[in-house]
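== chain A ==
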Amino acid sequence: MSAPAVDLRQITKQFPGVLANDEVDLTVERGSVHALLGENGAGKTTLMNVLYGLYRPTGGTVVIDGEPRTFDSPRDAIDAGIGMIHQHFMLVEPMTVTQNIVLGNEPQKWGGLAVDRERAREAVAELADRYGFDVDPTATVEDLSVGEQQRIEILKALYRGADVLILDEPTAVLTPQEVEELFGVFDELTEAGKTIIFISHKLSEVTTAADAVTVLRDGKDVGTVDADSVTDTELAELMVGREVLFDTDKPPVELGDIGLATRDLVVEDDRGVRAVDGVDLQVAEGEVFGIAGVDGNGQSELVDALTGMATPAAGQVFLGNEDVTHAPRRQRIDDGMAYVPEDRQARGLVMSYDLTENGLLGSQRDPQFASSGRIRWDDAETHADDIIEEYDVRPADADAAAHSLSGGNQQKFIVGREFARDPDAVVASHPTRGVDVGSVEFIHDQLLGLREEGTAVLLVSSKLDEVRGLSDRLGVMHDGELVDVVDPEEITEEELGLLMAGERPPDVPKATRRVGGEAQ
Partner candidate 1 sequence: MRPSPTRRLAGLGAFVLAVIMLTAIVELFPNTVVGAAIGGALATAGSILGIMDSAYAASALRLSVPIAFAALGGIFAERSGVINIGLEGLLILSAFTGVAVAHWLTGDGTTAVGPGIVLLLVIAVLLAVAGALLGLLGDTTGEIAVRAGGGVLATAALAGLTVALAGPTLAATWLAFYTAVLVSTAFALLFAVVTIEYRADQVIAGLAVWLIALGVAPFASNVIWGAVNSPGVDTLGTWTVPGLSELPVLGTVLFNAGPVVYFLLLATPLSWYVLAHTSFGYWVRASGENPKALDTAGVDVRRVRYAAVLLSGVFSGIGGAGLSLGRVGSFVGSGTTMIDGRGWIGITAMLFGNYNPFGAFGASLLFAALDALQFRLQQLNYAVPDSLMQTVPYVTVIIVLALVGRTRTPDAAGEHYESDED
Partner candidate 2 sequence: MGLTPAHREWRTTMRDQIDRRTFIGGATGATLAGLTGCLGGGGGSEAPAHVGMVYSLGGLGDEAFNDMTHAGIQRAEEELGIAYDNTEPEGQSEFSTFQQQFASSTDPDYDLVTCIGFSQLSALQENASEYPEQDFMLIDSELDADNVASYRFREHEGSFQVGHLAGLLSTREFSHEGSYSGTEKTFSTDPEAKTVGFVGGKENPLIKKFEAGFIAGVHHADSEIEVRSAYAGSWNDPGRGQEIASSMYDAGADIVYHAAGATGSGVFSAAGERGRLAIGVDSDQSLSSDASHTIVASMVKHADTAVFNATKDVVNDEFQGGSTVMLGLEDGGVEAVIGTDYEGEIPQDVLDALESSREEIQNGEIDVPTEPEN
């Protein structure tokens, strides 16, 4: 057997403060489809950027066709026959398909005075023909569908002589039909001897399309498995890992009325794709409702619609008894909704503000800190100090700018601020991501404390232990739909994995309905 097409050995990539890849090994056989599986932030993209020459590894070797290589730039990687299709397409939208494909390697005529468009078009047509792509070389890219654009990207790599194609989450933006077609393309390509590496965090497609799967978790590779023999459940376990199980003993809480609910909620993403597709859920006061699911299955969009960051395309959102579907975010804040956002650096904190100012984010008009529009900075500072003390934020300095805090401390501050609102409803999106173990426990206790106070809590997390341990009921999302609502204490990890993969195993322990009434 010949040398593997790609052999990454002990790749380590250190960013300031973050170890993105930790001695990762990856061996990809020629002519195979190899999937790289892992949660967001597991280091998949970093690893591929190393392979594509965008990053230089801190340690380890890149071996291509048995030869160790050092890439200083993508140009070197391209020369070595590696092509990458990024998650965000590197296409120039107002230019034509042909122009995009030949960009940087235009065939010339008249001694370089002009691009030989005829030759370029022919080359593209010939290439498309060879791999069975149906593209119009003269079409403008911005007029094409996402799936078509992706094929242009693939052609672009092939035009540059790529033998190894890296695709970063290629299905994330595709419709199911387009995914189907893409996998068809994979077959064509591997038949022609090309090698494919694709990044994914969707279990089902990995087992469908790949020959082998390497799973990354927290920057480390946790093993490579044969895609034909592995089950989705095993993959889910590998991916999410077994973390310390918290012995959270949740005292029974008297359930109140509906605190937070949606009805037939539909949310579209930027491209008009239905990211949330008809979700109905009710969270009672005094209940933690967990949402489990692999990242990118509509959780973010659901949270946006609930919190007023996005306007739903259809359906309704209720806060208590009130229909807040079209209410501005301001009103939801005033009505007692707290929100721990997923992206703390863009939304949750103003990075150049100090903690006193960040402590006001969202409460800047709260009578607690402002009287007739005037902010009482003393009270704001006391408030920030309280959060700092209670949540053990370090450095314990209300004058420190948010960007000077570590990610975990930033997160603790946000959680502290939101929970301190004494909210009626909480939407917490990955509240413990990037937080140290001790703090995780603390945040969990706070969440449960809110529950006991009769707050409706919606918890979104990709950590299975977390949602299972904290939730009274657990909803599983897949592809924009709420697949099922289960009893977190009864369900097995295996069943949960299947649900997350979009399958419905028989006899899943349903959550017993304990919610009082329907949303109005």
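On the choice of candidates, all candidates are chains of the complex that A comes from, given by their letters.
Quick note on the criterion: a contact is a pair of C-beta atoms (placed from the backbone, for glycine too) under 8 Å apart; a residue touches a chain by one contact, two chains touch by 3 or more; residues count from 1.
All figures in this text were calculated on a predicted structure; none of them were measured in a lab.
With chain A as reference and 1 or 2 as options, the touching candidate in the complex turns out to be 1. By the touch criterion stated above, chain A contacts candidate 1 in their complex at residues 49, 54-56, 72-75, 78, 84, 86, 89-95, 99-100, 102-106, 108, 112-115, 117, 140, 156, 160.
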